[in-house]
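Only one protein chain is missing from this complex, and each of the others stays in its spot.
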Amino acid sequence: MKSFILETVSKVVLFVILIFSFYLLLRGHNAPGGGFIAGLMTSATFILLYLALGPGARKQILPLNFRAFIPVGLLISALTGLVPLAGGKPFLTSAFGYADLPVFGEIEWATAMLFDFGVYLVVVGVTMSIISVLGEE
Amino acid sequence: MLFALVLAPFVLAALVPVVRKVAGPRIGLYTLPLPILLFVYLLSKTAEISQGKVIESAWEWVPSLGLSFALRLDGWSLLFTLLVTGIGSLVLLYSHFYLGPDEDLTKFYLYLLSFMGSMLGVVLSANLLLTYVFWELTSFTSFLLIGFWSFREQSRYGAQKALLITAFGGFVMLAGFALIYLVTGSLNIETVLANKGKILSSPYYPYILLLILVGAFTKSAQVPFHIWLPNAMEAPTPISAFLHSATMVKAGLYLVGRLLPILGGTELWFHTVTLVGAATMVTGALLAVKQDDLKALLAYSTISQLGLIMLLFGIGTPFSTAAAVFHLFNHAAFKGALFMVVGIIDHETGTRDINLLGGLAKKMPLSAVITGLTAFSMAGVPPLAGFLSKELFYEATLETGTMGLVSASLPWIAVGASVFTFIYSALLVLFVFFGKQRGETPKHPHEAPGLMLVGPGLLAAITVIVGLWPDLFGGSLINPAVTTITGKAYDVHYHLWHGITTPLLMSSITVALGALGYTLVGRIRAWFKSVRARVTPNYFYDQGLRLMIAGSRKLTSRYMTGLLRDYIVYILATLVTLVGYTYLIKAGGARTLQLARINPYELIMTGLLVAAALIVIRTHSRMVGVLALGVVGFLVSTLWVVFRAPDLALTQLIVETIGLILFLLVFQYLPSLSRSTEPPGKKAVNLAISAAVGILMAVLTITALGTRLYEPISAFYVDNSLKLGGGRNIVNVILVDFRGLDTMGEITVLGVAAMGVFALIKLKGKNMQ
Amino acid sequence: MLLPTVTNLALFTITISMALCLWRLIVGPSFPDRVAASDTISTNIVALLIVLSIKFTTQDYFDAVLVIAILGFLSSVALAKFLIGGSVFDRD
Partner (left out) sequence: MTGISLSELLTSFFILFGLFFVLTGSIGLIRFPDVYTRLHAPTKSATLGVFGILIASIIHQASHGFLGIKEILTTVFLFLTAPVGAHMIARAAYLTGVQPAQQSTTCEFFYILRQKEEDKQDADQNL
């Protein structure tokens, strides 16, 4: 029972939410947001995709293996932890600074954001692998 | 260097699977060099050690527990390490021939080598806790080895029995060590030895002694706990030769020897150890005579010999310790050889039943010679080593001196037991190898391959050499061991002939009575077999185990009803009672509850919230329930927003929605929600408990917020989150930066949970088809 | 002076309308009614939050607003899909 209205609208809305969730992720450090919320938002987007187009279509548009997201995310977070360890500092010490990019002007980068990105990947991986398994069963 | 000695076997054990691919069936020979190497290294050290030098090395393993990986090579441990590595290499060579290529050799050698490592650990460890660790390792590896042929029910039973009893003993011993730590404040054997006065005078002394002795008695198969050794004979013969005659069962004796200077010397020590030793010696000898299976006969004979050595340690005089060490050395040699020969007989003739065997000497001359030498050495026939240790044994029993009735009766018990020892040794030799062929043996007997006889041959040679020139080993091996135990220098020369003395008289009586006994052996065996004792330790063990299992099953089935509801009720009920009790009684009820001002707006919101929650409970259809739950979530998140916690609100919202979708997905599989038809009684219980938990939580949170015990750490985060973390969103900075490790943990848990769900669903899918 | 009274009035009326939707949620004869009710509740919450952000003149609420809007839409679509074919992700 495909509904064309849903399909067309969701294609548009999809990008709105996706951009919004990345936005949430990147500014997590200074304002409400962060890995968990952004991860959930992105999974919400993929769910919408599932709802509208069905899991089959999802594979053509987004050939991502969500189960791989989990180890990759964990690896990134672990690395952000291990790198300072290698440098002699205690595990997971984070560095941060301010850099000004040409377009965006002065922005603040922090290694904690990398860690957050790892968390983001894990959360997306977890939610989506559960849902895809349930959905496609 | 000692670390290498202990850890090398473990490392090689780990490599066995790899080596197996290269070596194929000849893996036994590939693993042989290691024990030989260790043996040679130890031999090179004997010169220094016999001068009293001690090699030590320590490494702080768990300082907080006082557990340091401290190893110590002195006279007493040197003897044992030589035994372990020496007999170990012979056993490895022997098992190469004994086990066919189709056996699971990887598993066999892996277990065997790890046993060797743990046995070396036991005898070298200078820290009591470390001894315990290796002690349990030996029990564990022996469990694996006994149960090697796991397809046979008997070996599984034997392995379990051995593990249960020896591990039980280990635990009891650990309690003893704990008490020692309590009294002396240290677990290192040296320091414990230093303030041994404290232990002897402390009220805990009897408990320490008895607890540790139980550990030693279970391991060395003394009387009440001896029942596991005969069942352990289910293991392949090389294992019986190695573990259950030469090394593992002697760990108990090693421990008794090691702790003799600390705990020994008192009357309690004398009575317990000597009596138990004597009782074991006698029962072992008596039971050995009536056995039909050769290995069982040897097993009971080992129990009897161990009892003999334990008895000597019980007497505790330097002379008796020397006798004990000497006999320990001899026993390891001849019993190892006997086991291997029995293995050869089993291998060649296909049976170990004494009634079927007979007249094998013609077909297996070499084995006959080896068995003759070793069995008669055990019987105490001059000029073999056994005779000398029997002499020392008699002399030690004679001069126990002051201990009244017990010391008077010791010599007679000794002679009595030795008579029976003579009978079953004669059985082993004459009955099996000479006389006429009794029954049909499944396989036609012929001599074992040459190399297979090297092990037993070498050991037999040792018994002969030690018999003729005892002093050869006396100076370098026996005396240093005795000096370490007694603490005083012990330098005695051993020689075969002591002149006409009472021990010689006792020996000749034993031989005479033994020979006489052998002539009537048929009638004695029949008579012994007819004695059917009903209440034996075996009976206790089997019944005890059965009752324990049945009892625990009955108990758990009463409260483990299988209903999720009951478990939740248990958990919550305990929560409420415990926390409620401490709160109301201990903390004296509610503190001053400073309640913040509640503006009307929040009241409406919470009102709506409660209404939606009620819908969830009252509804019949699952859908409405889920939907109402969603509404509850949404309202809670609005409260978050109102109280200016946007992060929480966001997360709550999204989780609500995705939760809703997950619910929908799952509904396709769930059966329709049947009205919960619980009896009113149970519903009342549910209501009561949920109400109690609700109130409890509310009260707790209010008081918690009300009281200010410690300076809240939020202040730290508020001012540092920008400076250190570089972010204004404190919650996120904490989550990702300050408490990064927790988040790391959380996401790992998330990952694992996802894998779990995935596996569950995939597996369900698979067996559904 | 005018704005605070208006915002308070707005808060009050939105809560009233939410209560009405909740009533529809409880009564709602057929199930789609209930889904519609829950959809309207989420819209009301969105309106509520915007009014609050005007009242407190803060920028923080807009994320929550956007998120609620998205999720409201998502849940109603999911519920609707569930109603139709029983399988939320119908395999094509």
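Just so it is clear, A, B and C label the chains in written order, and each chain counts residues from 1 on its own.
Here, a contact is a pair of C-beta atoms (placed from the backbone, for glycine too) under 8 Å apart; a residue touches a chain by one contact, two chains touch by 3 or more.
The shown structure was predicted, so the numbers you read here are calculated from the model rather than taken from an experiment.
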> If the full complex is used, which shown chains touch the chain that is missing here?
Replying inline: A, C
> Contacts of subunit A with the missing chain: which residues?
Replying inline: 1, 3, 5-6, 9, 12-13, 16, 20
> What is the set of subunit C residues that contact the non-displayed chain in the whole complex?
Replying inline: 1-3, 6-7, 9-10, 13-14, 16-18, 20-21, 23-24, 30-33, 35-37, 39-40, 43-44, 46-47, 50-51, 53-54, 57, 59, 62-63, 65-66, 69-70, 72-73, 76-77, 79-81, 83-84
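The definition used in the following text is that only the chains that are shown with their structure count from here on.
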> Cα centroid separation between subunit A and subunit C, in whole Å?
Replying inline: 26
>> I'd like the Å distance between the centres of subunit B and subunit C, where a centre is the mean of that chain's Cα atoms.
In response: 64
>> Averaging over Cα atoms per chain, report the distance between subunit A and subunit B in Å.
In response: 50
>> Can you pull out the residues of subunit A that are in contact with at least two other chains?
In response: 24, 31-33, 41, 44, 47, 135
> Which residue numbers or ranges of subunit B touch two or more of the other chains?
Replying inline: 646, 650, 654, 657, 661, 665
> In the complex formed with subunit A, which residues of subunit C make contact?
Replying inline: 60, 63-64, 66-67, 70-71, 73-74, 77-78, 81, 84-85, 88-92
> Residues of subunit B touching subunit A in their complex?
Replying inline: 646-647, 650-651, 654-655, 657-658, 661-662, 665-666, 725-729, 731-733, 735-737, 740-741, 743-744, 747-748, 750-751, 753-755, 757-758, 761-762, 765
> Can you list the subunit B residues touching subunit C in their complex?
Replying inline: 601, 604-605, 608, 611-612, 615, 621, 623-624, 627-628, 630-631, 634, 637-638, 641-642, 644, 646, 649-650, 653-654, 656-657, 660-661, 664-665, 667-668
